[in-house]
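A protein chain is absent from this complex, but the other protein chains hold their places.
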Amino acid sequence: MDLDFTPQQQAFRAEARAWLHDHIPTAPLKSYDTREGFEQHRAWEAKLAEGGYSSVTWPKELGGRGANLIDWLIFEEEYHAIDAPMRVNQNGILLLGPTLMEFGTVEQKARFLPRMARCDDMWAQGWSEPNAGSDMANIASKAVRDGDEYVINGQKIWSTRAVFANWLFGLFRSDPQSVRHHGLSYLLVPLDAKGITIRPIVALNGKQAFAEVFFDDVRVSIANRIGEEGQGWNVAMATAGFERGLLLRSPARFQRTAQRLVELYRRHQASADRDPSIREGVLKAWMDAEAYNLASYYTVGRLLKGGRIGAEASTNKIFWSELDLQMHETAIRILGPRAELIDDPEVRDWLEGFLFAQAGPIYAGSNEIQRNIIAERVLGLPKS
Amino acid sequence: MDLDFTPQQQAFRAEARAWLHDHIPTAPLKSYDTREGFEQHRAWEAKLAEGGYSSVTWPKELGGRGANLIDWLIFEEEYHAIDAPMRVNQNGILLLGPTLMEFGTVEQKARFLPRMARCDDMWAQGWSEPNAGSDMANIASKAVRDGDEYVINGQKIWSTRAVFANWLFGLFRSDPQSVRHHGLSYLLVPLDAKGITIRPIVALNGKQAFAEVFFDDVRVSIANRIGEEGQGWNVAMATAGFERGLLLRSPARFQRTAQRLVELYRRHQASADRDPSIREGVLKAWMDAEAYNLASYYTVGRLLKGGRIGAEASTNKIFWSELDLQMHETAIRILGPRAELIDDPEVRDWLEGFLFAQAGPIYAGSNEIQRNIIAERVLGLPKS
Amino acid sequence: MDFTFNEEQLALRDSVSRFLMNEAAPELLREIWETGGGRAPELRAKFAQQGVTALSVPEAYGGLGLADVDWALITEELGYYAIPDSLADTVYVATGLLCAVPEAESLRAQWLPGIAAGTARVSIEHPVNPWVADAHLADLVLAFRTEADGILELHALAGAGLARSAIGSIDGSRRLSVLAQQPLDASTRLLRGEAARTIAEATLDRATVAVAGQLVGLAQRMLDLSVDYAAQRKQFGRPIGSFQAVKHHLADVVTRIEFARPVLYRAALALQRNERDRAALVSHAKLACAEAAWTAARKGIQVHGASGYTWEVDLQMFMKRAWVLDAAWGDRGFHKARLGEALLRDDAPLGPAATLY
Partner (left out) sequence: MDFTFNEEQLALRDSVSRFLMNEAAPELLREIWETGGGRAPELRAKFAQQGVTALSVPEAYGGLGLADVDWALITEELGYYAIPDSLADTVYVATGLLCAVPEAESLRAQWLPGIAAGTARVSIEHPVNPWVADAHLADLVLAFRTEADGILELHALAGAGLARSAIGSIDGSRRLSVLAQQPLDASTRLLRGEAARTIAEATLDRATVAVAGQLVGLAQRMLDLSVDYAAQRKQFGRPIGSFQAVKHHLADVVTRIEFARPVLYRAALALQRNERDRAALVSHAKLACAEAAWTAARKGIQVHGASGYTWEVDLQMFMKRAWVLDAAWGDRGFHKARLGEALLRDDAPLGPAATLY
């Protein structure tokens, strides 16, 4: 057990800090759920890629560093410490990218990865369907083979980034006789293809956060399939798994929020202390954010030593989503009657964050599903 | 809406207060989970019955007042305000008594009720079995008809008062072919009958709080059956129901505990305020105890106007059991490192109460079962 | 002792409820959210037609003269249908204020008939709120102001022409302003000092009970929406409402609501009788109802899943209103502090039946 960063790690941190300091946008970007903001964020991520910071765990030739997860944690710390913009290209970097690297053909990699890394292509995800939310294996959208093409019909929903992105990846039922997770294929679909209709879904916060995507005889080449036909579920799951759950929310993000919360509390301590649950909440926020950080370093350390991360990663999802809610609720309580004022500069970010935190226990596998997974796969309790 | 007690109600309160003041034991009674304490409590309840306070809702000739539920609330307020002893005869008064009054024959009433009222007979309950806890309809103990008798074989468990009581009431399977809640009969069994073995179960607190009762060819007369053969479930449920849930835990008990908690907090405020959750907990305890009281008066008022109490009574069970836990946990936190000291006079009652509170969310229908009931019968959600 | 409502009170509640069910559907609410400055004058006219605007107005001024306890049930309905602030503020809180101030005789004559008829709108400025609701349409603003000398005063200001700046709220039905704090002259002054303070407290308590009632109504609405969703929405081949986790989420909401309502009713009575422990009972009602609504929002969106996170599913409007009212007329800290003070007093309302005397 050794908490000293190596000289290389220290150098990397210094370099990242300096680069971010020199390059982060001087004015806050608009929300990426607007066209203008989306383009601003895309430009920022392209700049990150130029600097080699798009994803530090990616190979160098794709705008990464070929670095390990400790470097990823370090970079995230610097990124959040300086309040750099939210990331818009996570679908590509976290979800599709690793899948392509593992299952893509040489041609597919050459065709898609560099453009993804440079943000030339922006990717939307197409997992959920109206009747396949938590129950992902219930996917019904069809991809019927017709020679060298698939003809896609159906509907995806809750497709993040689909309002402004130009490509979508997702699972489609290529074997019409199949049920559950059999007979699905993993396809890449250009969103400007004929037969595609995109209907933005407006979120709680009034922004176009995701979309429904309708497919009406949409044709894509079989060259756009990753992995074998009918093996889509396995392809998706192989990298959908546990390590990705680790990367989805870095601890630095929550530590930064906990820091802002402590600062907010200090500014308003006299009024905050009228409600004893606030001080309790501030202490808890700090503790849980630090615990999440320590648990991340602990997990990463074991992974680097060849360990594996299993179903216990579901605890991660539960922990950060409840932490995020708890921190924002505490901030809302501190702000008291001002908390509703959307244009108040001290309020605005907390209010946005509070709304976003409501989604935490729901998306990326609802917390109910995560608790089932822990009970069944970690504790070995019988299925219901 | 009128919160003024009538002159009669005020007179009853004054009378009860004076009577309790004159009669409550001068020294604390020993625990009724010991032989000595059991007899002390039995004597106290016999005295209550003499005074007409055994159960104010019972008829006068049985040691009650024939009074309504408002009087019951008033009596409970006076009873807990003066810290009178815990009640040992509740199995009879709350569970068996009303059942006998509704379903018993004239002979059964004459035979059992006066003795019950005077505490000549003390009653144990025999519902649960090793495989019929939350799932009461799973009862397996058999009562095979043999002429004018039943021959009972089987086992009951968690039988409160069975260590020292002399009678037991419960459900037994009189139709060996039957399943679930069909074919059960409601029988009264003398605990000194041949073939009965009682094995005390020691509780968490080291006391003999309940027992296992084994039946080995135990013979009881059919005159000891309440209601028709095979109708035991309906007999039990008719009075097991919702009103009894109201009577099980009077609000005064929790208001008294909340009062003691506020006093404890006031005595130790400086050290308690180091942990902000304590003040929060004290406020919550007071609020919830008062809410439970107000909800009781609200429910009783509607019942007196001919309203019915339905499955929403399950909220009562959840509310008081969680309140009891929360109050005692808060007290334990105030007591801090002294909370473990069983002989400390300021600690002892809180510690006993804390242990007892652990059982609250479990007995009388676990809180999980209560939540199912609310969801299915109040909200109409489908069964699992 | 009868801690229940009588037939007339329940019948009135039912008739208001039926009226709102027909006239205040979520579609209307969406319209209100989306129209910039306005309110729905047709709706106000219908309220007047139903007599809702006249409920608190004394009979002498053409009203029904109902008291706080009657109102408790009505406020739940206003919450259930998420009726914007102006109605309760005008016809319950401000009307009560005008009736409580002996010096306001001429104001009563001037305004109460219009309030009863649904033609007058009154807003209230109070130090506990950093905003004034619906001031832009107010004919009259009753303003509690701490003057330069530190003394509280109550002024009656003509609404027209008041300098104000609009401030946006997350609740799209809110129309909030901050009024310019220029010095007020004696001509608009109604009360000053202790008298103003007493009325300010009574107004705060009345408004708090109104908000608490709306919160428990909102909780019930969010529960009902969630139950409907859980009964219809299927996952893994069965309605999600058949999963124990979903059942238990919603059972918790039922429990919170069941034990908040009687507290609300008790507080309304304390208001009506101006009881010694009024402040503690009112703060308790606010905290209990706010907790019920907060729980209903959290469990509601969890049960709704991604749908609950959208603009187009109605839940969001009720959640936002619940979040906003949670801190209106005293945030949790304000009410916990009042309650804590009451409990630590020597004559604190402690022990069996304490709050029933």
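The letters A, B and C name the chains in turn, as written, and every chain counts its residues from 1.
By our rule, a residue touches a chain if its C-beta (ideal position, glycine included) is under 8 Å from a C-beta of that chain, and two chains touch if they have at least 3 such contacts.
From a predicted model like this one, the values you see are computed outputs, not experimental measurements.
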Where does the absent chain touch, in terms of which shown chains it meets? A, B, C
Would you indicate which residue among A:Val179, A:Ala223 or A:Met287 is in contact with the undisplayed chain? A:Met287
Can you list where chain C touches the absent chain? 243-245, 248
List the chain A residues touching the unshown chain? 1-6, 9, 70, 73-74, 76-78, 80-81, 251-252, 255-256, 258-259, 262-263, 266, 279-280, 282-283, 286-288, 290-295, 297-298, 300-302, 304-305, 312, 314-315, 318-319, 368, 370-372, 374-376, 378-384
Considering the entire assembly, which residues of chain B contact the chain that has been omitted? 128, 131, 133-135, 138, 157-158, 201-204, 206, 209, 271-278, 325, 332-333, 335-344, 351, 355, 358-359, 361-363, 366-368, 371
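To be clear about the criterion, only the chains that are shown with their structure count from here on.
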By number of C-beta pairs in contact, which two chains lead? B-C
Centre-to-centre distance between chain B and chain A (centres being mean Cα positions), rounded to whole Å: 52
Distance in whole angstrom between the CA centres of chain B and chain C is 40
Within chain A, the set of residues that touch 2 or more other chains is 276-278
For chain C, residues contacting two or more additional chains: 243, 246, 336
